[in-house]
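Handing you a structure now.
Of the protein chains in this complex, all but one are displayed in their positions.
A, B and C are the chain letters, set down in written order, and residue numbers restart from 1 in every chain.
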């Protein structure tokens, strides 16, 4: 049996190239794969399209990736938070593009991508600015917005435990977008707090089956949101 | 806190009326809520639309419901199995209607219903008899079948453990359609093997949050597929 | 209006009044700001569960000193706790709860509410972009939407209007409005003034409400002690 473990951070993220579309887990700070993001920063990639809920906090995680000029476009639901000042500065300077997607639509577009669907009909955003340009479909006597599926070339996710096959569990609200993003990328990279032996995870409590995970990197527990500059 | 437990089987299923659309869990025999179905049989309801994967096995579960003349229409993916002879007899006699839906589309239509969506675009069945009459939508350079969401007035599901709030776990492949059906009904009724105290289920391993469950009935373990005629 | 300002409810008082409408057995989503003050005022004999769209069903109060977990936060990104019988789901499932008919009520802040229940709460008209978050999904999906806001803006202009000037969040979803002056229901017959703050009269409220109010049976808001 092939063990999906990456021995080094560079092994885990090294195949990411300039211009890639990357789904990045997290809501606020919990569930953000900060170590993997640091790995991408260290690679110095450019023109990435990042799909994630927030526009980063302080100078760590997504904020660091933005600050170091790696991101060409951000697709998110909540860009304008006080703590996302790094994003605002680059956005105001015209150095980064932004697409705003309602949060439920964002998670559902990603799930649809993961489930091999082309899109879905949602009541969300009907009649609003955020439905502009999107097809409106009538079905069962109601109007719905047709939203398209969204996939990544890569997904960077954060999980709690893994086994050698990449079966994952999560921790509290650090779960958030991670399980749906794990499904929706051509190559899914997980950072995990801890890896355990093949038979240690109860098959009933696995949230992300290992078939969705291409490699994982073990980080141990760390305090989230701390600045960890170029390693 | 309100306990969602039904003291009797009749309490659990009593509000089901003639003509109701009912989602019924199970794939083959695992996960079929046989006790709840027996309860519906005992009520003598008529003209029910049943949404479930199979057309029943032998004389128990869905087969009993069909045999006793409760079912006006069956929506399923796999009607013609040797063990579904009861269904075949009534179908051949023109006493029951049938709608065949591909299995992945069936589970996804139910999930879409549970998720408040109107439908979704799928590659499944494109160009086949089972896409006849359904809208074909072009998106991202491909054609997709637009499938509609499917909800029930009731869902009858089978789970393993519950707490007083109706938080559910499942057992092996008896999970199958049950979690998505639990989401997609106006009133969801679970039969469970065992109920436990409020803090005994780890919040991380709950598969169906209790917010989707309206009431539950505790059955204990039983051997599946046995005939249990009118109680 | 200036002489009446002392009769306006405080933010806590608005939250306390809205809390009285939270029914036993409900699942409720709370927007950021004023709505997050609701839980403290819910009558103790009612079992109300809180849904936080980041996958937390059964959100509890802030943790005691030293008992916080960095991975357990609310949608407003505050450290929180979980009540017994809570559950964790992923984001898509969390929004399935919100859109799928299992959210009994969403209490949301608002910039403007239109007479037909249109909600505007995600972006200012002069901003080219806003932080929509989960507002549109939750507003569109919840069985009921309660809007919470000051009755007028800083310049004294009505926020309950007949035509909106703010970008739309969701069409016709608001069922009740809680302000510092009044409680107003949106019904098939129109906007009904249900209650007014002590010391105000009906005309005070209508004077700063663009939409016409039905004022046949108006009570007084009970102020929590």
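Basically, contacts are C-beta pairs under 8 Å (C-beta built on N, C-alpha and C of every residue); 3 or more make two chains touch, one makes a residue touch a chain.
Everything quoted here is computed from the prediction, not taken from an experiment.
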Considering the complete assembly, the absent chain touches shown chains A, B
Out of B:14, B:28 or B:135, which is the one that touches the chain we can't see?
B:28
Considering the complete complex, of A:29, A:57, A:122 or A:167, the missing chain is touched by A:167
Which residue, B:61, B:79 or B:209, contacts the hidden chain when the whole complex is considered?
B:79
Quickly run down the residues of chain B that touch the omitted chain.
27-31, 77-81, 98, 100-105, 107-108, 110-111, 122-130, 170-180, 207, 223-224
Residue by residue, what part of chain A touches the chain that was omitted?
1-2, 111, 113-117, 163-165, 167, 183-184, 186, 198-199, 203-204, 206, 209-212
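Assume only the chains that are shown with their structure count from here on.
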Taking each chain's centre as the mean of its CA atoms, which one is most distant from chain C?
B
Most C-beta contact pairs, which chains?
A-C
So the centre of each chain is just the mean of its C-alpha atoms; given that, what is the distance between chain B and chain C in Å?
36
Cα-centroid distance, chain A relative to chain B, in whole angstrom:
33
Multi-chain contacts only, two chains or more: what residues does chain C have there?
82, 88-89, 92, 95, 98-99, 141
Can you pull out the residues of chain B that are in contact with at least two other chains?
115-117, 204
